[in-house]
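Missing here: one protein chain of the complex. Every other protein chain is in place.
Chain lettering (A, B and C) follows the sequence in which the chains are written, and residue indices restart at 1 in each chain.
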């Protein structure tokens, strides 16, 4: 397929490379063009404008936040105005339900199509084409994207016919991961201060009831206090918790753990840890217990 | 081995039956004797008093709370006074660190030995001899108990030489499970109100980052609102969260999610749900969102 | 002075009436014109458009939320475009810091002036001209408004030269009031369930360390469960807590009690209490303790 790819950060670069590796024809755009050069070496066609990346069947956006997606989507040279009839905009970054609704309406009005397809997985998983894709949109449109999803992920979950359903699942999933980080941070601060060996403790947890990637990955990062370089930054984590709270506000669902997480991320940012991996919020319990802070 | 077994609730009956099945000679005691009769049919010797259950090499206690363990341990006819020299008291229920310390000291003074060996697993796992045993105590004593642990569990984790270390790991583990229940409850209330199919959502979670028994078990109970009969009651859950908070207090470790959980369990009990499975706290988010309460 | 007044709800009608009573020449505008008729009877000149209300020295806006203020402020017929040079826009409703900044810039660019002057006080205080005015803006502009503030309030506090400072003080003050409601709600649920007479309890509190209007007003509403009609609605309370959290987010200040309050208001709205007085969140503790809910 002819695929435009917009947004070549850690995640996007890996995803675009996998689309190339799967034989797709990829035209790549990034605000700072040096990222495009690296991908060109792997066979991508460079686009100097957003519109140039919108000439194919599909354009994928993988950007940092709502503002970045809005900037490339709307306006005279934006995706909505540039896509040819029936072409598909796939939004793979974590955006708000409100923006997903707005994009759904704008594309419908403009004659193009829109699918939300955020992904679960850290940069390593993106590089290995092992992402989990959560897709929602019109069934035939989602089906038409199978070659795209297969190139970047290990499995696709279709969660609804309205695109925003995928965004809701994604923000709730990130909320659950952050909940794992916080609860592990509390439990590890407790047992460590009580003299239990933390590695042995994690081995016990992940061999039994918590034998899951989320516990292995984040438990390991916490045990090693490995917060740099960030696989996913605390700043990004705060953004995603905000999206969960915003969704909860819109649907009138109180989310007390999400409220706690928001305060945790704000504390981390205010004390100089915005650049750290988001797992660093799990070190705040140790800090509050008299141990070293996340930046130590 | 000659093993006394005190406490024949859901968990204890199954554990004692597995000790019998493994060829041990079991003398069983329970406050209400009808439970003893059932086990006698499987080959257990009935004890009419605690002291009668303390004539062998080992006595295991599997009781509801600190008070119950204190009641059978201390006093003229209690375990400490009744065990012969070098015999071992194994405490498998979830008790406070403070009581574990007190029992450690009392047995040392009395010439007998004490090991904390709480278990992870619900009644089904107990019946299938699939518990996870978390043991702590003097190394040779713990080693001597291998035949006991093998008969009741699938794996034993030795987490320290002071018995209370095992209790700390156990209460922190139960705290982590309750955190899973609460975070799942919030996430499921959110996506359900947003129109996502909850079974599909759980399938997604447990196929990806949350592919762990804790998420499958409690996600399923929440999705089915299957809170009766209780595998482990809300009253028991409150007790265990109290123990986690008490441990955090003693070690000066703030535990904000545990604080939230305590309030959740109190709400559940105050509104008539103390007899429900402890997973019912996960239904409080739906209730707060305008949906049915845990008792509905 | 010639004063335009936009927004004739409970609060605005009373404030405009007091401006009339103080001898000012008031032109009044409201989206639904029946409110204007009532005020005309007291001597106000009716305005059929926002622009008509902007022909004098000062225009005051007293509206429900950011959206409403934006709707009358911007656009070809809005306040910014309609005010004559040097005329002053006084925003007395509780708006976001972001909107205060935007209005400050827009008026500066348009040659008019902007002052934030939110007020503390419920409708009774507004009717009695006993509001507390919190003003911020250029010193000479604020000074010029003295006759306006004197007509509506009992005292004016000038808290800065940037208008948004007044909004920050206002949202933080509303946060403190909501904190009083929540903490009183918890304490009263506790002592009431323990058999203490609640009226006597409030008398004790407000005769001693808590001898303040906030405790008398909200303690009384809670003791009488007098949640209708709303002096200030739960929907408005949620809006204000959101503004506090938004300010905290922008300044990177975690606000755990505000996070709790947000969840409380969401619960109240989701269970059908959005129309109740915001003090009704204080009844949630009794509800969680097995007592009647806010809607009972």
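By our rule, a residue touches a chain if its C-beta (ideal position, glycine included) is under 8 Å from a C-beta of that chain, and two chains touch if they have at least 3 such contacts.
None of the values given here were measured: they were computed from a predicted structure.
**Student:** Which listed residue (B:95, B:145, B:269 or B:283) would be found touching the missing chain in the intact complex?
**Tutor:** Hidden-chain contact among the options goes to B:269.
**Student:** Just one of C:53, C:230 or C:260 touches the chain that is missing; which is it?
**Tutor:** C:260
**Student:** Taking the full complex into account, find the residue in C:38, C:98 or C:204 that is in contact with the omitted chain.
**Tutor:** C:204
**Student:** For the chain left off this view, which of C:10, C:40, C:55 or C:183 is in contact with it?
**Tutor:** Final answer for the missing-chain contact: C:183.
**Student:** Of the residues in subunit C, which ones touch the absent chain?
**Tutor:** 97, 120, 132, 134, 155, 157, 159-160, 162, 164-165, 168-169, 172-173, 175-177, 179-180, 182-184, 186-187, 189-191, 193-197, 200-201, 203-205, 207-215, 244, 247-248, 251-258, 260, 285, 288-290
**Student:** With the missing chain put back, which residues of subunit B would touch it? List them for me.
**Tutor:** Here the touching residues of subunit B are 242, 245, 248-249, 252-256, 259-260, 262-264, 266-267, 269-270.
**Student:** Footprint of the hidden chain on subunit A, which residues?
**Tutor:** Touching the chain left out of view, subunit A contributes residues 263, 266-267, 270-272, 288-290.
In this text, only the chains that are shown with their structure count from here on.
**Student:** Mind having a look at which chain is the central one, using mean CA positions?
**Tutor:** So the chain nearest the centre of the shown protein is A.
**Student:** Can you work out the whole-Å distance between the CA centroids of subunit A and subunit B?
**Tutor:** It comes to 38 Å between the two C-alpha centres.
**Student:** Measuring centre to centre with CA averages, how many angstrom lie between subunit A and subunit C?
**Tutor:** 39
**Student:** Suppose each chain is reduced to the average of its Cα coordinates; what separation in Å results between subunit B and subunit C?
**Tutor:** Distance between chain centres: 52 Å.
**Student:** Of all residues in subunit C, which are in touch with two or more distinct other chains?
**Tutor:** 263, 266-267, 270
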